[in-house]
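Read through the structure below, which is laid out as C-alpha cells, and then see the notes.
As you look at this complex, bear in mind that one protein chain is not there, while each of the others sits in place.
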Amino acid sequence: MEETAGEIKKIMYVNRKAPYGTIYALEALEVVLIGAAFEQDVMMIFMDDGVFQLKKEQDTKALGVKNFSPTYRALEMYDVEKIYVEKESMEVRGLTVDDLIIPVEVKSNEEVTKMMGEADVLLNF
Amino acid sequence: MEETAGEIKKIMYVNRKAPYGTIYALEALEVVLIGAAFEQDVMMIFMDDGVFQLKKEQDTKALGVKNFSPTYRALEMYDVEKIYVEKESMEVRGLTVDDLIIPVEVKSNEEVTKMMGEADVLLNF
Amino acid sequence: MLHTVNKSPFDRHSLERCLRTCASGNAILLIEDGVYGGIKGSIIEDKVKDAMKDVKIYALEADVNSRGIKNHIMDGIQLVDYSGFVDLTTEYDKVQSWL
Amino acid sequence: MLHTVNKSPFDRHSLERCLRTCASGNAILLIEDGVYGGIKGSIIEDKVKDAMKDVKIYALEADVNSRGIKNHIMDGIQLVDYSGFVDLTTEYDKVQSWL
Amino acid sequence: MKFGIMVSEGPYTHQAADTAYNFIAAALEKGHEIYRVFFYHDGVNNGTRLTTPPQDDRNIVKRWSELAEKHEIDLVLCVAAAQRRGIADADESKRNGKDADNMAPGFRISGLGQLLEASIQADRMVVFGD
Partner (left out) sequence: MKFGIMVSEGPYTHQAADTAYNFIAAALEKGHEIYRVFFYHDGVNNGTRLTTPPQDDRNIVKRWSELAEKHEIDLVLCVAAAQRRGIADADESKRNGKDADNMAPGFRISGLGQLLEASIQADRMVVFGD
C-alpha cells in the first residue's frame, strides 16, 4: 500500500454534517480510518453541523442504528491526532468543549481559514 | 382509474425546491400531470426555492439536460388551474411575476398558511 | 395540522420557514436532524421560544437521544416516541413535511 | 484556493459559511443551485458584494443559463464554462467544496 | 386509521427510510392500517435485493420485505423513478432489454397513479424525505 511513500501530503478532512440524519459523517470516518495506513500528515476539522458528530451521550438504541461516536475515541490509536473544532460553530449551537466526546483543539474561524490555506488536499464530507 | 370517484379531495402540491440542482421539481411535475386523471381539487403552491421552477428563459443546452419548464405551460390543458406563488419567496430572491413563465396568483405568506389549512392532503416535494 | 421538520436549522432554512408559515393551534414535530432546532442556548432558541406561544412543539425522542442532546432540549418541548408521532398524525387533520 | 458552492443561499447556509471562511485572494465558483447566490436584488446580494472586495467570484454559465438567470447575475461576477472551471482549479492550488 | 406513506430517499444515505419504517411499525402496533407505502425519487432504492449492509448494521431492505410479508403491506416502487435509477423486477428487466433484475421480495413496481390513489384513499398521508 505504501507505493506512495516519499510523498507526504497535508490532507484535511472537512466534516460539516451532522450524524444519523445522513450517512456522510459515518462514511467520512471510514475514510479517515483507512487513510491512516497511508501515513500522511492528516488533520480533521469539525465545523458547522459537523461539530455534532462529537457530541457526548449519543444513545441510538431507540433509533435502531449503530452508535459510531465511540470510534472517534479510537482515532488516537490510528495516529490521527490533529483534531480541530471551529469555535464559532460551537457557539452558534450552544455547545462547549465539555459537550464533546474527545479532547479537541478549538480554532477560531480565522485560524480555520489559515489551516485550510496550508493544506495540500481538502476532502469534503 | 376512477374507482375513487365520488370522493373529491383538496390536494395541495407543495413545491419548495429549485430545478436542475436536484430532480424533485421534475418528478413532482410528473406527479401533477398523472394526478390530473384523478379529477380531484388540486392546487400547486410554489414557495421558497420552488419559485425558481417557474423562472422564464431557462436554457439547458450547455447543461445537457432537458428543459422541462415549458411543461408548466401545459398545466392548463390538464385542468390544473390553481397555481399560486408565495409573495415573500419571490421578494427574498429578487423576483417578480414578470419573471415567471406562466400567469400565477400571488399569495402572501399569511394566505399560504390559510390555504394549507384548507387542504385535505399536502404532497411535499 | 401537524408540521414535521427534519433538517438542522443551522444548515437549512426549513425550520424558520415552518415557524413563519404554521398557523396558531398547529403543532410542530422535530424529527431526524430537525431535533437540533430544539437545543437550548443556540442562535435559533429565541425564534423557537417565540413560536411556542402559538404552537405546540414536539421532538422525536429516538432522534434526540441518538444525537446526545436530551439534556439540551428547551423547556416546553415535549418528547414523543414513534407511537406518539403516530398519535400526533391522527390528532391533527393532516401533515406538512418541510423537506 | 478555489471554493465551490453548489447550494442555494435561500435554502442552505453554505454560501454564507464560505464567504465568512474564504481568505483574501481566494476565488469562489458558484455551481449548480449555488448560482442563485449571484442574483441581483436578493437578500443575499449585499453580503456577496461585500465579499467581492477581497475575493473573485465566478459562476458556471451552464448552470446560470439553465436556471434562466443570466440577466439577473450581479455585475462583477464572471461567467465561466466547464473549460473555465477546469482552468480555475489549475490556477488555484486546491479546491474546497462547500457541500 | 388508514395511512398512506411516501418515502422519497434511498436506504442508509438519508434517515427518511428509517423514520418511515419506525413510524409504520408503531402505527401497525397501534392497530392502524397502512394502505400503501409508495417509494418515489431515490426512495425506489429501498427495493433492491442486492444490498449487503455490514453485519452490525440494520438491513433496511430486508426489514421492508419482512414487514410486507408479515402485515401484507403494499410496497410500491414508482416505475418511472425505478427505471431512472436501475431498479427492476423480472418483467421490467425484460421489457427494458436488461440481463438482470434486482427487486427485493415484497415490493411491486407500478405507476404514479398509485401515489395519487393512496393520497385519496388514506385518512392521513405522511411524506418522509430529505
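So that you can tell them apart, the chains are marked A, B, C, D and E in the order they are listed, and the count of residues begins at 1 in each.
Convention: contacts are C-beta pairs under 8 Å (C-beta built on N, C-alpha and C of every residue); 3 or more make two chains touch, one makes a residue touch a chain.
These numbers come from a predicted model, not from an experiment.
The chain not displayed here makes contact, within the full complex, with A, B, D, E.
Shown as candidates are D:Ser8, D:Asn26 or D:Ser97; the residue that touches the absent chain is D:Ser97. One of E:Ala25, E:Leu67 or E:Ala88 touches the chain omitted from the figure, and that residue is E:Ala88. Within the whole complex, the absent chain has one touching residue among B:Ile23, B:Leu75, B:Val92 or B:Val112, and that is B:Ile23.
In the full complex, chain A touches the omitted chain through residues 1, 4, 7, 9, 11, 23-24, 27, 30-31, 34-35, 37-38, 40, 121-124. One chain of the complex is left out; on chain D, the residues touching it are 6, 31-33, 60, 62, 81-83, 85-87, 89-90, 94-95, 97, 99. Across the interface with the omitted chain, chain E contributes residues 10-13, 41-42, 45, 48-54, 57, 61, 80, 83-88, 93, 96, 98, 100-102.
Rule of thumb we're sticking to: only the chains that are shown with their structure count from here on.
Common neighbours of chain A and chain D under the contact rule above are C.
Ranked by distance of CA centroids from chain D, the top chain is E.
If each chain is reduced to the centroid of its CA atoms, chain A and chain C end up 27 Å from each other. Centroids of chain D and chain E (each the mean of its C-alpha atoms) stand 38 Å apart. In chain A, 17, 20-22, 48, 63-65 are the positions where the chain touches two or more neighbouring chains simultaneously. Multi-chain contact residues, meaning those touching two or more other chains, occur in chain C at positions 6, 10-11, 13, 32-33, 62, 81, 94-95, 97, 99. Contacting chain pairs in the structure are A-C, A-D, A-E, B-C, B-D, B-E, C-D, C-E.
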